[in-house]
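The complex appears here minus one protein chain, its other protein chains still in place.
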Amino acid sequence: MEELIEKLKVQIIKQLNLEDVEPEEIDPNEMLFDANGELGLDSIDALELIVLLDKEYGIKIKNQDEGKQIFHSLTTMAEYILQHQN
Amino acid sequence: MISTKTEINYPCCEIKAGKIILDGQVIYEDKDLPFPKFIKGAYKEFELSYPKFHKMDRLCKLAFVAANTLLRDGQLNAYAPTEIGVVMANSNSTLHTDSKYADSIKDRENYFPSPAVFVYTLPNIMVGEICIKYNIKGESVFFVHNEFDKEMLLEYSLDMIEAGDAKICLMGWVDYTADDYHAVLYLVK
Partner (left out) sequence: MAKRIFITGIGIISAIGKNTSETLSNIKTASSGVGEIQYLQTVHKGKLPLCEVKYNNHQLCELANVDSKTSLTRTSLLGIIAAQEAWRSAGSPVLGDGRTGVFSGNTVGGMDKTEHFYADFMQDAQSGNIQTMLTHECAESTERIADSLGATGMVSTISTACSSAANTIMLGARMIKHGLLDRAIVGGVDALTKFTVNGFNVLQILDTEFSQPFDENRRGLNLGEGAGFIVLEAEGIAKEDNILGELVGYANSNDAYHQTASSPDGTGAFLAMQGALEVAQIEPSAIDYVNVHGTGTPNNDLSEGIAMQRLFGENIPKFSSTKAFTGHTLGASGGVEAVLSVLALQHKIIYPNLRFKTPIEALGGTMIPETELLENQDLTYILSNSFGFGGNTSSLVFKAYK
């Protein structure tokens, strides 16, 4: 789980072009899509995360609403991946 | 009448060949760097501090730095959002980003279109990014032309001002291809 979270941090930084953000700076339990959050993620980023899950983990998410729960934090993302990865 | 107007020296920012030139003075230079490193260097040098910059494609980054340089003294602050117009053009539309996006879907068996890349496959998005940053809600337009027709774009901008559709206009040309980049923006009033 820890390893997956660290891997996700690197992948997210790359996929979402989060320049100047180091993996250490992302709190695994922090809300990813917090409007006042540090990462400044928006709806397009949410869609990119859906692509990331498909491309790297073979998991298909049907719509953004489903995504909202899964992408709550890195921890919830990692849990979802471990549950659904083939 | 037109030629007299093109002779007026409107505030101008030009970016090309590793240089950023404001009103004729080179204010930033880093030649021989590939564009991404060059523009990131300028972004840091000018402390532009805008996290969404990193998500933009190269064309938008070029437009953004040019606009920020031109407007560094807060020239738009005196105007209401609807009083500011934007008139821009280029020749290659969003060719570089189009290629990047096409790459993500070219393999018929294994394709992952990127939403963040697709968003930038329209040239007027650079206008949108500038408008979001500066809260500009006036009229804007984007042309695809063979060459930079300064006279035409200037005439268009001055007409907007004369007709009362704007009080000030950001006008110019921002083009990017894998081989070259060129931005030249004017503040017209």
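Labels A and B are assigned to the chains in the order they are written; within every chain, residues are numbered from 1.
We take it that a contact is a pair of C-beta atoms (placed from the backbone, for glycine too) under 8 Å apart; a residue touches a chain by one contact, two chains touch by 3 or more.
Owing to the predicted nature of the structure, the values given are computational and were not obtained by experimental measurement.
A.B. asks: Just one of B:Lys44, B:Arg72 or B:Lys106 touches the chain that is missing; which is it?
C.D. replies: B:Lys106
A.B. asks: If the hidden chain were put back, which of B:Glu45, B:Asp159 or B:Asp180 would touch it?
C.D. replies: With B:Glu45, B:Asp159 or B:Asp180 as choices, the missing chain is touched by B:Asp159.
A.B. asks: Among A:Leu16, A:Leu32, A:Leu47 or A:Leu74, which residue is in touch with the absent chain?
C.D. replies: Hidden-chain contact among the options goes to A:Leu47.
A.B. asks: Could you list which residues of chain A touch the chain missing from the display?
C.D. replies: These residues of chain A touch the chain that is not shown: 42-44, 47, 51, 63-64.
A.B. asks: What residue numbers in chain B mark contact with the hidden partner chain?
C.D. replies: Interface with the chain not displayed, on the chain B side: 81-82, 86, 91-93, 95, 98, 101-103, 105-108, 111, 113-115, 118-129, 131-132, 134-146, 159, 165.
Following the convention adopted for this analysis, only the chains that are shown with their structure count from here on.
A.B. asks: Could you work out how far the Cα centre of chain A sits from that of chain B, in whole Å?
C.D. replies: Taking the average C-alpha coordinate of chain A and of chain B, the gap between them is 31 Å.
A.B. asks: Report the residues of chain B in contact with chain A in the complex, numbered from low to high.
C.D. replies: Touching chain A: residues 40, 51-52, 54-55, 112-116, 119 of chain B.
A.B. asks: Report the residues of chain A in contact with chain B in the complex, numbered from low to high.
C.D. replies: Against chain B, chain A makes touches at 16-20, 40, 44-45, 47-48, 51, 54-55.
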